[in-house]
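Here's the structure we're looking at; comments come further down.
Excluded from the complex is one protein chain; the other protein chains are retained at their positions.
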Amino acid sequence: MIRFNNDYNRGAMECVMNALTQSNPVSYAGYGEDTLCRGAVDKIRALCAAPEAAVHFLPGATQTNFTVISAALSSVQSVISADTGHINCHEAASIENTGHKILELPNTDGKISAEQVRACAEAYYLGGEPEYLTEPKMVYISFPTEQGTIYSLAEISEISSICRQYGMYLFVDGARLPYGLCADGSDITLPELARYADAFYLGGTKCGALFGEALVITSNYLKRRFKAHMKQNGAVLAKGWLLGLQFSAMLENGEYFSAAKRANEFAVRIREAFENRGVELWVKSPTNQQFVIVNRAQKEFLAQDFIFEEVCEVQNGTVIRFCTSWATGESKIDTLTAKIAEMPV
Amino acid sequence: MIRFNNDYNRGAMECVMNALTQSNPVSYAGYGEDTLCRGAVDKIRALCAAPEAAVHFLPGATQTNFTVISAALSSVQSVISADTGHINCHEAASIENTGHKILELPNTDGKISAEQVRACAEAYYLGGEPEYLTEPKMVYISFPTEQGTIYSLAEISEISSICRQYGMYLFVDGARLPYGLCADGSDITLPELARYADAFYLGGTKCGALFGEALVITSNYLKRRFKAHMKQNGAVLAKGWLLGLQFSAMLENGEYFSAAKRANEFAVRIREAFENRGVELWVKSPTNQQFVIVNRAQKEFLAQDFIFEEVCEVQNGTVIRFCTSWATGESKIDTLTAKIAEMPV
Amino acid sequence: MIRFNNDYNRGAMECVMNALTQSNPVSYAGYGEDTLCRGAVDKIRALCAAPEAAVHFLPGATQTNFTVISAALSSVQSVISADTGHINCHEAASIENTGHKILELPNTDGKISAEQVRACAEAYYLGGEPEYLTEPKMVYISFPTEQGTIYSLAEISEISSICRQYGMYLFVDGARLPYGLCADGSDITLPELARYADAFYLGGTKCGALFGEALVITSNYLKRRFKAHMKQNGAVLAKGWLLGLQFSAMLENGEYFSAAKRANEFAVRIREAFENRGVELWVKSPTNQQFVIVNRAQKEFLAQDFIFEEVCEVQNGTVIRFCTSWATGESKIDTLTAKIAEMPV
Partner (left out) sequence: MIRFNNDYNRGAMECVMNALTQSNPVSYAGYGEDTLCRGAVDKIRALCAAPEAAVHFLPGATQTNFTVISAALSSVQSVISADTGHINCHEAASIENTGHKILELPNTDGKISAEQVRACAEAYYLGGEPEYLTEPKMVYISFPTEQGTIYSLAEISEISSICRQYGMYLFVDGARLPYGLCADGSDITLPELARYADAFYLGGTKCGALFGEALVITSNYLKRRFKAHMKQNGAVLAKGWLLGLQFSAMLENGEYFSAAKRANEFAVRIREAFENRGVELWVKSPTNQQFVIVNRAQKEFLAQDFIFEEVCEVQNGTVIRFCTSWATGESKIDTLTAKIAEMPV
């Protein structure tokens, strides 16, 4: 069986493993106050053209999401998200557990628009900040989204501009960031992201590392005492250098991006294989997640050799997801596309 | 400079690194639902003679502490701890952040007694469970304690018996568990711990792993939906097998225990070197943490070559801590004891 | 100007004021442990035919809602509500502030159906209680709803039956309960409510009292330590007898119900006056809240003499709400209906 069910079913890139082995006989300062983390911070600041940004390494994405959100919001403030947002659907109500409401906006292919955000903020502010409503204080988007789609530079900059108009933070979940940045047609860069977002992260877990996310905070307000928020939420790794070294290794030689680009290309090959068979797409994604609508016979046929995710039932079949990743080998794509070619109608 | 400042300044045991390398080309199911975790669970259940225990792997100790405590308690229940308990002093009020009061009891060398626990529970129950008080529902102790001391089997069993009498959970923080179990004079075993505690953990981070703690839950009530509590608190590692494989590797060949035993012996050599110079102990510890009281000249002399922790100021000097670990080499102990022998009076 | 904007713009019924005056020279035990509260508890248990029910008096409805919900739910459990539910729209995210997600279901005239509730529970349980989802553990409905509509006995009993099937609590917000019970066409009684709901309350604030709600808990699990939850949430009034005496007074002579019935009749007269002018109803309500759609000229004409609430803008005008209450005098209805009769088209 070949796993295409997600992008975190394999360990780490060779460069990460080598760096890990190399660091093993050395002793380091704890809690991320070490030379390896400092090196990684410098690299990330440089890539983002954001020398003043705070960069923190956290073990996981759910932790990163609720730590940032709860650090940013007072108890009468809330966060805007697409109804399909990861924080709204996949994290066991971890945001509400920190005491904050998620203001859900209906998504279009996983995305929300500046116009929707404006309407949500206006309803609160034109209403005179009524005491019985929470204040929308942050906008959370994912890049790419849960559906694999991406925001354009224009879309991000418009959302950012609404955020600034209403004093809201823009927080970008980048668990799959390089897949988005390197997607065909993507027109946004790290320095632009750093300029438009108040906080965002470079995903590690799904992008070549064993685990870990690199959070970039550009908002001065959010920087304050952030590490105490991390500590309180169990997000300060004792052996912090393990996170720094992984990001250094992946960024050093650019494999962080080149592997994502390759994974996207493989994903598009999968999509095209389905399209060639006349299979309907659930959403057209340029990144490493592909969603197609198959019938029962097709699903069972593919399930003979491959593990994939069943997303939901729709009118004309089942939505299934195939993920590639930095670890996907070309031969597995060949095997899959060959199988798709033989798939029943 | 040689680091004796803590027991988490080095990567992982060779056996862990090898297992990690070996697993790298293989794909696994996510979130701890993989074969490596299942293997580690089986080993731990066997070692604990607790075939019904739930075993979960969490990335870090702070997370483990607040996840267990908040999963166990309703909002009007609280946890009893020594005033020096890790959860009360070193975790940025993470327990209070989940909504629960810590009922602090004064410690004796880091420990609390069954009698103190009984008095605390009685005050509540003899008072008729008054509505204006929180209900003490859990006792948290560390084995070994923050001061490196250990509870005897008799002490643990008495505390456990008070807990059961009053319907309180006993939760044992085992971030340094093997150092305690393998200490000279320690008379408690894993099966006994599993019998007397409702939940406890085998520390990984400080005991030979890169990171991770293995939580053992014997209370049926606490088992229920525990993984959802983990998920909500960001404590479910996407690549969960990374945790399972580390515990398997360390337990497989017994190095988890033998390395702790060696570290304890090294620690005692350090203590004896100080005692030989007439230096006063702050507390007499049989485990890998040693606390001595030095004067300014001594502190500065030692700081020339070694990194250690300053704990607090006392009447007759500064309390400093030296930690050994699974990674400490004998030559470093030789260097340190030689230096101590030359220390000014 | 005559206020029809809400049902809490006047003090209390004469019988309440008299009881208050009578109690003033007497000293009582605190925190609701007094004879007046005991008398009120007995009356309410008798009216509900629920001799085992726990009855508590809380100062306000928002407090009652979040105290019940947070007392009932563990941190990985959530509450189902209509998207228009009071807890979801009017209470400044007080439920999320206690750490719980509201699972919103789309409403039909303010109501949700047993079928919707079943689908929501099934999605969770058929999915195998996935760790990344919160567990739906309570259903919150209002009787009458925010739109003034009422559930039939059949509807409530079906929702209750789904709740019991899935181990969920049914909690009925009764801030306006007597208006619902005494509505034309209402077929539910207090004993039935006590049988089908695990907790519900008899509203005081909007129904004749100065302030206060009488919470009835029939679920044994919810009864446990409930007063500690109240205390923790500031919901134990020091001079608790003030709440007991108000409910006793209103229930003693049945004015609690007769006044609600009269208010409903007045409300229907208002509705009919609008209908006679061909004004469209937003929702057809049999209780003390009436919602009609008026144009700008009509709104401004009515606003000359009356205070009412603007609910929202719709295609063909503005939805405005007129509330009657236990305190509404017939002459004010005459004045209003006369004005409506003169209203521009």
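The letters A, B and C name the chains in turn, as written, and every chain counts its residues from 1.
Definition applied: contacts are C-beta pairs under 8 Å (C-beta built on N, C-alpha and C of every residue); 3 or more make two chains touch, one makes a residue touch a chain.
Keep in mind it's a predicted model, so treat the numbers as computed, not measured.
Trainee: Kindly state which of the options B:E131, B:D173 or B:E213 is in contact with the chain not pictured.
Mentor: Of all options in B:E131, B:D173 or B:E213, contact with the hidden chain holds for B:E131.
Trainee: Tell me which residue among B:H90, B:R164 or B:R296 touches the hidden chain in the full complex.
Mentor: B:H90
Trainee: Given the contact definition stated above, which residue among B:R10, B:H100, B:K231 or B:R321 touches the chain not shown here?
Mentor: Going through B:R10, B:H100, B:K231 or B:R321 one by one, B:H100 is the residue touching the chain not shown.
Trainee: I need the residue numbers on chain C that touch the omitted chain, in ascending order.
Mentor: 2-3, 6, 8-12, 17, 20-21, 23-30, 59-64, 66-67, 91-94, 97, 205-206, 210-211, 228, 231-239, 242, 327
Trainee: Since one chain isn't shown, list which residues of chain A touch it in the complete complex.
Mentor: Touch with the absent chain occurs at residues 31, 70-71, 74-76, 98-99, 129, 131-135, 225, 227-232, 236.
Trainee: In the full complex, which bits of chain B touch the chain not displayed? Write them out.
Mentor: Residues of chain B in contact with the hidden chain: 75-76, 78, 89-93, 96-102, 104, 131-134.
Just so we're on the same page, only the chains that are shown with their structure count from here on.
Trainee: In whole angstrom, what separates the CA-based centres of chain A and chain C?
Mentor: The separation of the two C-alpha centroids amounts to 42 Å.
Trainee: Between chain B and chain C, tell me the centre distance in angstrom, where each centre is the average of that chain's C-alpha atoms.
Mentor: Once rounded, the distance between the two centres reads 50 Å.
Trainee: Report, in whole Å, the distance between the mean C-alpha point of chain A and the mean C-alpha point of chain B.
Mentor: Once rounded, the distance between the two centres reads 34 Å.
Trainee: Could you say which residues in chain C touch two or more other chains, in rising order?
Mentor: Residue numbers touching two or more other chains: 75-76, 98-99, 131-134.
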